[in-house]
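One structure, as structure tokens, below. Some questions next.
This part shows chain A:
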Amino acid sequence: MIREHLPVLQVVLSLVAAPLCLLLTRAVWAWLLAFIVSVAALLISIVLLREVYTGEVISYAIGGWAAPWGIEYRVDAVNAFILIIVTAISVVALMFAKTSVAQEVAGDKQGLFYTAWLLCLTGLLGIAVTGDAFNLFVFLEISSLSSYVLIGLGQDRRALTASFQYLVMGTIGATFILIGIGLLYMVTGTLNMMDLAARLAVLGDSRTVQTALAFLTVGIGLKLALFPLHLWLPNAYTYAPSAVTVFMAATATKVAVYMLLRFLFQVFDASFTFGAMPLGGFLAVLAAVGILSTSTVSIFQDNVKRMLAYSSVAQVGYMVLGISLVSSAGLTAALLHLFNHALMKGTLFLALGCVAYRLGSVRLGAIAGLGQRMPWTMAAFLVGALSLIGIPLTAGFVSKWYLILAAVERGWWPLVVVIVAGSLLAIIYVWRVVEMAYLRPPPEKLSVTEAPLSLLLPTWLLAGANVYFGIDTQFSVGMARQAAALLIGSSG
Partner candidate 1 sequence: MLTLILLVLLVSMALALLRAVKGPTVYDRILAANAFSTKTVLLITALGFLVGEAEYYIDIALMYTLVGFIATVAVLKVSEFGNLGQSGAVRSTPAEQSHK
Partner candidate 2 sequence: MDLLGLYNYWIVILLMMMGFYVVIASGHLVKKLIGLNLFQASVFILYISMGTVDGGAAPILRSGVGVFSNPLPHVLILTAIVVGVATTALGLALVVRIKEAYGSVEEEDIHRQDDSL
């Protein structure tokens, strides 16, 4: 009986846990609740994944109101994949958060911290599960508002300005999405995404639909940190508490990519978005410029967290590049990179969180000699970094390989050059850290020890996943391929 209600439980569980968390005054209890709920959400998403793995689609009508009128929760191969990523990262990041947050956030605010965390999780899961365009906006705002709070809790006062900047940009983005949804509703009179797709296919091209597409693309682009709209991201990631950076970097942009996919390929027809409207070339150019420029910028960063934040923008570029190829192979590569990027950036930010826990700073100069002092942490960082560059036997290699294959298949050779150049730039900026950590002698008076086990465990969990999914690609590639087939197939 409970199986049938899983799609809604996926979202509602964390939504109910949030007010409960508010009532718990002790930080430990709040953490425990958040952790248990995250684990439960992970289990639910695994069950959901197993059910949709065969290509089935689960539809759930909230309140018993049938699909085109009521709010429908809809789970298929694409969002089951996203759900797994979001919940798994939440579990790992929360494992890490207990020790890290206790140090970085004031004691009386920790209960509220986990409340905001649960709300953010609710929002991200809700975006993935819902099949209703307006519901998507509501969940987007839930996740955004709570992430502004989480980022604003950073120690540095610049966290406040970063959060404010994100708030302004994020609200503009969300409002753009709202306008887009409104215009679509104006044309079709429905908000259900499947129904929208069906009616838009009949109605065909009109100026309102074109405007809606433009607003939605720009709005999601802001949330996605697509190249010229990424200005909020580096500061937000740099000054947020370590655990939040892990969570945001590995999930928030991924969910935005999911929204982009859902709208470009399912709500609108791919033949409209990439045929009648020249979005493919547009996205490809933006992504390519983004990869090259932000990778270059990250070479010159002094703060390692900021460097990785810029690199995140570049990685988003790879995903968008895959999307812009508009082929089954391209989408597979984009989804695969989405999964792998969550793993590698998760590992890297977790390792940096360990460093920040011990040193209180993640400046490049402070890392000198850490390879000897914190061998496990830096080794995890190295694994993540190798994956980021795309060395064989790591997860990063797999997705880059698929991306290159997809670009070759379409015959877009300049893109292949861009992808390879991006990897080379990644080598440069990662090398700066590695050189600092392993080849420089540690300062005499530096007396740091290895990070505690509670921090190392989640870090190595993700580092191990990087290696595992670099070797055994059956799950990740299989899932990505199936999701891509679903997206491409639906737009015929």
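Candidate selection criterion: all candidates are chains of the complex that A comes from, given by their letters.
We adopt the following convention: a contact is a pair of C-beta atoms (placed from the backbone, for glycine too) under 8 Å apart; a residue touches a chain by one contact, two chains touch by 3 or more; residues count from 1.
What you see is a predicted model; the values in this text were computed from it and never measured.
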Candidates 1 or 2: which touches chain A in this complex? 2
Per the touch rule above, chain A residues touching candidate 2 in the complex are 134, 137-138, 141, 145, 148-149, 152, 157-158, 160-161, 163-164, 167-168, 171-172, 174-175, 178-179, 182, 185-186
